[in-house]
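In this view, the complex is presented without one of its protein chains, the others remaining in place.
== chain A ==
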Amino acid sequence: MNEKIRELLAKLGNLPTPVETLADDADLYTAGLSSFASVQLMLGIEDAFDVEFPDHLLNRKSFQSIAAIENTVQQILAARKVA
C-alpha cells in the first residue's frame, strides 16, 4: 500500500520535491501539497483502493503524511470488514 500511495503522490501531488526523498512521516503540506492536489490525490486513492472517504476523514490530518494516508485507508478497509 505504501508503494502505491507513493506512486499516486508522485503522479498527482504536484510536489516540488521528489517523493523518494520524503520520509513516511514527512509533512506533505510543508512539502508543498496544495489543497487542489490533495483532492486529486484523494480521488486517485479512492480509485486505486476502491474506497470512499467518509466525511469525517476528509480533513488535513488524514492526508498530513504518507503514513497518515496509509492509516486512513487502513481504517476504512477495516471498517468495511466489520460491516
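Note that a contact is a pair of C-beta atoms (placed from the backbone, for glycine too) under 8 Å apart; a residue touches a chain by one contact, two chains touch by 3 or more; residues count from 1.
Just so it is clear, contacts and distances are computed from a predicted model.
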Choices "Methylaspartate mutase", "Dihydroorotase", "Acyl-CoA dehydrogenase" or "Sarcosine oxidase gamma subunit" - which one is the UniProt name of the chain not shown: "Acyl-CoA dehydrogenase"
Candidates A:22, A:42 or A:69 - the one touching the absent chain: A:42
Residue ranges of chain A at the interface with the undisplayed chain: 15-17, 29-36, 39, 42-43, 46, 53, 55-56, 58-61
